[in-house]
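Take a look at this one; I'll ask things after.
The other protein chains are all here in position, but one chain of the complex has been omitted.
Our next item is subunit A:
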């Protein structure tokens, strides 16, 4: 995101404008962080899916389940429960992240309207 001035126009910038620009910058940063977090959450969910599928296929009674740095020998049922729980937590988290992302996108659209309205060509709020 740039705020490049146009060629030599005398543009007045009030404190409120500056705050809007700052807020836009902050939202933009948070948006990028969110997109990364959402990507990771989606991958984690996929891994859980794969893991439960593998579990169904396996016929071993004891599964090596990673806790911390070690692989503990855990009965298959307990592993299934654990994976279910972890999946729920991740899904809820993913929902929250997506909600936050939508909220940020709409706030940014609002700010774009306001800032472009005042500064027109003097400001560039697009992703470079």
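Quick note on the criterion: contacts are C-beta pairs under 8 Å (C-beta built on N, C-alpha and C of every residue); 3 or more make two chains touch, one makes a residue touch a chain; residues count from 1.
We take it that contacts and distances are computed from a predicted model.
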Options "Nuclear cap-binding protein subunit 1", "Histidine-containing phosphotransfer protein", "Transmembrane channel-like protein" or "Prefoldin subunit 3": UniProt name of the undisplayed chain: "Prefoldin subunit 3"
Residues from subunit A at the interface with the omitted partner, ascending: 3-11, 13-15, 18-19, 21-22, 25-26, 29-30, 64, 67-73, 100, 103-104
